[in-house]
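A single protein chain has been omitted from the complex, and every remaining protein chain is retained in its original position.
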Amino acid sequence: METREILEQLKNGEITIETAEKFFKKEPYRELGFAKLDSHREIRSGFPEVVFSSGKTDEHFADIVMKLYEHDGEVLATRASQHQFELVKDKLPGVVYDPVSRIVKVEKPGKSQVGKIAVCTAGTADIPVAEEAAQTAEYFGSAVDRLYDVGVSGLHRLLSNIDTIQSANCVITVAGMEGALASVIGGLVDKPVIAVPTSVGYGANLNGLAALLTMINSCANGISVVNIDNGYGAGYIATQINRLCVKKG
Amino acid sequence: METREILEQLKNGEITIETAEKFFKKEPYRELGFAKLDSHREIRSGFPEVVFSSGKTDEHFADIVMKLYEHDGEVLATRASQHQFELVKDKLPGVVYDPVSRIVKVEKPGKSQVGKIAVCTAGTADIPVAEEAAQTAEYFGSAVDRLYDVGVSGLHRLLSNIDTIQSANCVITVAGMEGALASVIGGLVDKPVIAVPTSVGYGANLNGLAALLTMINSCANGISVVNIDNGYGAGYIATQINRLCVKKG
Amino acid sequence: METREILEQLKNGEITIETAEKFFKKEPYRELGFAKLDSHREIRSGFPEVVFSSGKTDEHFADIVMKLYEHDGEVLATRASQHQFELVKDKLPGVVYDPVSRIVKVEKPGKSQVGKIAVCTAGTADIPVAEEAAQTAEYFGSAVDRLYDVGVSGLHRLLSNIDTIQSANCVITVAGMEGALASVIGGLVDKPVIAVPTSVGYGANLNGLAALLTMINSCANGISVVNIDNGYGAGYIATQINRLCVKKG
Amino acid sequence: METREILEQLKNGEITIETAEKFFKKEPYRELGFAKLDSHREIRSGFPEVVFSSGKTDEHFADIVMKLYEHDGEVLATRASQHQFELVKDKLPGVVYDPVSRIVKVEKPGKSQVGKIAVCTAGTADIPVAEEAAQTAEYFGSAVDRLYDVGVSGLHRLLSNIDTIQSANCVITVAGMEGALASVIGGLVDKPVIAVPTSVGYGANLNGLAALLTMINSCANGISVVNIDNGYGAGYIATQINRLCVKKG
Amino acid sequence: METREILEQLKNGEITIETAEKFFKKEPYRELGFAKLDSHREIRSGFPEVVFSSGKTDEHFADIVMKLYEHDGEVLATRASQHQFELVKDKLPGVVYDPVSRIVKVEKPGKSQVGKIAVCTAGTADIPVAEEAAQTAEYFGSAVDRLYDVGVSGLHRLLSNIDTIQSANCVITVAGMEGALASVIGGLVDKPVIAVPTSVGYGANLNGLAALLTMINSCANGISVVNIDNGYGAGYIATQINRLCVKKG
Amino acid sequence: METREILEQLKNGEITIETAEKFFKKEPYRELGFAKLDSHREIRSGFPEVVFSSGKTDEHFADIVMKLYEHDGEVLATRASQHQFELVKDKLPGVVYDPVSRIVKVEKPGKSQVGKIAVCTAGTADIPVAEEAAQTAEYFGSAVDRLYDVGVSGLHRLLSNIDTIQSANCVITVAGMEGALASVIGGLVDKPVIAVPTSVGYGANLNGLAALLTMINSCANGISVVNIDNGYGAGYIATQINRLCVKKG
Amino acid sequence: METREILEQLKNGEITIETAEKFFKKEPYRELGFAKLDSHREIRSGFPEVVFSSGKTDEHFADIVMKLYEHDGEVLATRASQHQFELVKDKLPGVVYDPVSRIVKVEKPGKSQVGKIAVCTAGTADIPVAEEAAQTAEYFGSAVDRLYDVGVSGLHRLLSNIDTIQSANCVITVAGMEGALASVIGGLVDKPVIAVPTSVGYGANLNGLAALLTMINSCANGISVVNIDNGYGAGYIATQINRLCVKKG
Partner (left out) sequence: METREILEQLKNGEITIETAEKFFKKEPYRELGFAKLDSHREIRSGFPEVVFSSGKTDEHFADIVMKLYEHDGEVLATRASQHQFELVKDKLPGVVYDPVSRIVKVEKPGKSQVGKIAVCTAGTADIPVAEEAAQTAEYFGSAVDRLYDVGVSGLHRLLSNIDTIQSANCVITVAGMEGALASVIGGLVDKPVIAVPTSVGYGANLNGLAALLTMINSCANGISVVNIDNGYGAGYIATQINRLCVKKG
């Protein structure tokens, strides 16, 4: 612990007050250790760093994935292409690629998943975003129930699964087109709903903005919204919520 | 019948070919009689002219309302203020004003209302637009069932009324905020749904644009959309649809 | 009938009140039978399920098309590519592909088309969307009249076909660019007009939003609007309307 | 003539080269005379300066109106309120105020109006903007034909007046809501059409943007567009066009 | 319990199977009791119904507030005016009005507030929305820490309060203008952040849309967003999250 | 004359009143002869039909171009690709392709160009749109002066060419990015300015919408606007204006 | 200096390492003294705190203004109403109110203004925003040249003042409507131009967004943009720039 070392050296007369003072004046943030604190927080909270693969050069992608793997013993990369997977396939034991969620992943053996997050989609075209959310949450240690294709145009599909949805600590609702599913679920559960608009649709869907507006304006309580197609973000915050229950248990 | 009179006068030698020709050359549209045809169509279709009151000067409002009353024996004025009602209150026997729908109206006694249109709202704040729709449809001769405050955040309210909704020839769905009601109803009925977005809401509702986009992008089939707050337009087209059934009955 | 069985078992003392109560608490949605109702509704309404091909993987596309064909004896897939057609070409007897409407289709022999829907386009570039609407309506059993390239910049083309348009039970108006055709037709017919904005145009057409706004704001009565390029949706709701006439006949 | 005077004084030895040089170096724009040139251009082109009244303080309004009247012997003020009219009513002989167009005006006696501009509106609510256009054009010396309430929802009203419209040198088309009138007129005439979107309408008319987009995307040739509610601008450019004919006559 | 009564009556032979069957067929939703379930859920979850006062007529407002008070022994009304407060002031013992949050409230004595929610604002102008959130959360039983005016333009204000923020179970971040506070807080805490954009600002803030977009696009993890100025919604979902901790404790 | 024949036959007893009446009821539009009128108008106005090539299939393109050539002895196709040119290169004597304006053209020998249109661009990237405008105007018989790359960031380039611009009957101003050129030219000439926004630029240019808004909101008089990148439309209306001068000459 | 004291106490054995460590872990932000630093920065940079008056309650406004006056011996309040001025008029010696810029101000006697900022407006309606910018800059110690009503529709007004503009260290350009002035000035000077779009205009000006887009897309170099109507912000950053020159002088 750097701070302590300085203080001990000062106490022991190994350094002068001026030297110590200089250290604290010049390096407060490092010493306060945002970077360190960050490491601490990551360890404590169980959110290791994750790779957003899209747009990365080949070298950068492979480099970052390998470094994180070496540091954490596991690694998660979202929005990865098949090509990017090929770059690390032979270097990482046990690495897998899911073309639906576009996730490249190595997981430590024996991880347990606790609590419960329900991930619902309106249609089958929303599944890639939902899988990004679900697999992110699972990677971060949450148990996940998937309920796909339960959109409001066939309400019975949703209603016949409502028990499962109501038993989760947090519900992720993934929907494109008009995004009405979030409001309907919001009216049926008493847990927080994280709504993920998707860019699924055409015409006046404005690449997902229509669904985003629907969800932001929802008449139901207990709904908050993340960015269009942001499955990762939904999986992250849902895990934060899910952990609140678990930790207290 | 002007056309016929001209032709008869020509045949009877009362006018020359030149006179007749001049009439048809100069007045084709009148003679072909868009105006007449229009009158005919109105009589036949039962859609008398209606007054859009908003923005009209006091004189114009009173003048038009009186003229239509004299011509048709009844009159409907939408988006009228209490003040506008006062302008004609003492001149029109039996005139009434509904401050909710903002409709000024005199109706012929003994009109019958046939068929069935269901008018649903998501919340109570949508009722003014719904009443404009319902009363317009009734004025045009449609029977109307009202189902208000059946929004998706409390799905049971909608589901317990679903029989009534399913029995209509056409369903008008009026909703603001996120407008999800249209999709849910669209999935539950097999008749055309006319969706009316309302400006009810705040923030990112964009004065009704959010609800309009929801409805236009609906994942359910059988939904088409009119302008924001356009209860009159919904009542009009729903009556057109409702009549299709009735006439054939 | 499950409900009755439970009740009978209760009355006969085969089960306890608690068991019966649990059933009704837990299974309301199944008992109310939305799924069954749904099946019933499809059979009754004659709207078999349809495939939205765009974005589907090869396996999913072929799988769904084959399953629906096996179930219904016919199948309609919209927004299909030539490639997707190739996937099922040899497996489905009598399957055809129309590159204009992008529809893959097998139809039962001897289907009749009744009533009348008029499908109009402003220009020739709107024809793909119009054909999706027309062929959808025909697949669902509606007779269709096509009137293409009757845009308002050459009004005579429209006016010389007005009789055909006026004789339909419902008019589908397909237009891009500024979409003015809907308003003009709306003023000339007394039947419902379903307006379909298309993404045809350039510059400030905003990929069809300009036409959508034109149609939503139409000064003519009796017009309602579906999503940009949504020929299928227009064909669907127009068929719902068309059937209202036919059933009563 | 300032330029000439300086040159004459130089030639006559009344001033030195240095004095003349200083004048041309220091005042090139004034001397080259944008201000003068401007005056010249105004005199030549017949476009005297006009007052945009809206937002002006009482003093500024009265002051500018009086100064222009004194300079030109006539004055036109657009977007003026009744209150602003009261400010100059007693100071300007023959001043008149039109509450519809919101124009305050004193005109020189005996002005002639030449050529022909047709000003059309879709509805009666568009008349204030149309009158601003028409009276501006008349003030600038153009003869104007008014054809109001010829919107496309009742096409016969337009068609029965088409001769008048076709005989103009330029057609100003004023329309709110969906603004389709511009396209229809554009298809019927072979002269330039100046389209003026108005803020008339509600809901998704976006305060006139919907009509503006309609007109900008028109499928008809020969249409160009000015700002929403900009009657003055339309009257101005239409007069420029109208004069092209007249001057050559 | 209605369901049970029916079953008992059936078992006791007081009613026939047909009568019981009719009950379950006709009233499934009522019997299954969405309304009842709803009541149950409200009691269980501790979210009594709340009044959204804006736009309500005087009678409706007073009526609903009184009815809820009679039912629940307490009542919360958001977005209430001073005038609305006057309507119930003399009828409700202990009712108070806070002009900042615009909340009218009667609370049961002795309610306890548990857990911890931090409510932060960027500026002082965001406080009304923040108070709506804070007082809503408190009414629903959450303990709240307020940290106002800690916007990013003076980062020290935020950083010196970071311990308080980090110790909460959920952080509500209220910010207008550019809304950057959410991202900064999101980077400093490991609990869910509910971001509330406000309409505070001017010019290109687009009445809060700019802040909403900022928050939706946040580079920090663990942020989700509610509607512009929706303090109530933030207080509601934050309480849902806060309770997850508390219940397990 | 059909009308007269009918009337004569009626008078002569060759047909009944009913037959004559039917004729006038059924054929107004044909009789009014819009189609014929149209042909007449094209011949009279000198605007032969033009091909918009973009999006046309190979067959359609070649077919239409050949038919128009056969009918008119010349043909103009805008937005044509090199590939489309190849389709007709060997079939049309004298056909040329300009890759900048993307125009395929055969012109009758010996056409004269009269009057004067100035075509200005802000930058070199606007030249393709400007050439579409210029060559369209020339094809329709207007003489054109080109003044390219005279954008406002180097005002001297514009000012040193101002005489040429001021001497035109109509000025076409083509500009992307912020589109300020239209306002500056509008302030310097007394002839109509047709402003063409282009999609040139990046970022917040919104594909030309920014330039369109600039031009629509211009503080200068005498400016009207066509669609983004619509060089053809500008060339068309400028020719209409230019002809007004010439015809009177 | 707190840091030093802690270190000395540690070295002197007055406190333990743990106590010192706790201090540095817990108080880094306070110790780093952002608050202090801030005060220092204000004194050093000469930017005392300023009051944004709009939306403040009477008490808050008067309170803040008085406190700042007492602290700084002078005070500047922007966006103040006449009413707000009345609140402090009698309490502040020498306080003045300018209804154009809406600034309430007390200034220390004998302040000098150095360097040079030119503030230009396109029209007279932009002057309130320009005065807010100019008076803000003057209050912060910058000398200001005003050049109002030099919009591009009368270019000579701008060009005849170009020397003054070119001699400034920074040019603030204030313009509404289409905002073209920024580009023209940007092309004529070699100093930074701060562009301020204003909400002046109507129709498609979108309350200033059109001008903002114009300025952001400017084809001229050396232009950057602040928020719509943000005169204060422009005056602030222009002063920052102006000081760079002055300090080095």
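Letters A, B, C, D, E, F and G name the chains as they come in the text, with residue numbers starting at 1 for each one.
Note that contacts are C-beta pairs under 8 Å (C-beta built on N, C-alpha and C of every residue); 3 or more make two chains touch, one makes a residue touch a chain.
Just so we're clear, the structure is a prediction, and the values are computed from it rather than from any experiment.
All shown chains touched by the missing chain in the whole complex, by label: A, D, E, F, G.
Note that of G:S53, G:N169, G:S183 or G:T198, the residue touching the chain absent from this view is G:N169.
Shown as candidates are E:I103, E:A122 or E:V196; the residue that touches the absent chain is E:A122.
Screening E:G55, E:G73, E:P99 or E:G154 for touch with the missing chain picks out E:G154.
Residues of chain G in contact with the chain left out of this view: 41, 44-45, 47, 159, 169, 190-192, 194, 212, 216-217, 221-227, 233-234, 236-237, 240-241, 244-249.
In the full complex, the hidden chain is touched by chain D at residues 3-4, 7-8, 10-11, 13, 17, 20-21, 24-25, 28-29, 31-32. By the touch definition given at the top, chain A reaches the unshown chain through residues 27-30, 32-35, 37-38, 54-55, 60, 197, 199, 207-209, 212, 227-230.
Going forward, only the chains that are shown with their structure count from here on.
Pairs A-E and B-D differ in how many C-beta pairs touch across them, and the larger number is found at A-E. Separating the centre of chain E from that of chain G, both taken as means of CA atoms, is a distance of 38 Å.
If each chain is reduced to the centroid of its CA atoms, chain A and chain F end up 55 Å from each other.
Touching of two or more other chains is recorded for residues 154-155, 159, 203-205, 209, 212, 216-217, 221, 227 of chain D. Chains touching one another form the pairs A-B, A-C, A-E, A-G, B-C, B-D, B-E, B-F, C-D, C-E, C-F, D-F, D-G, E-G, F-G.
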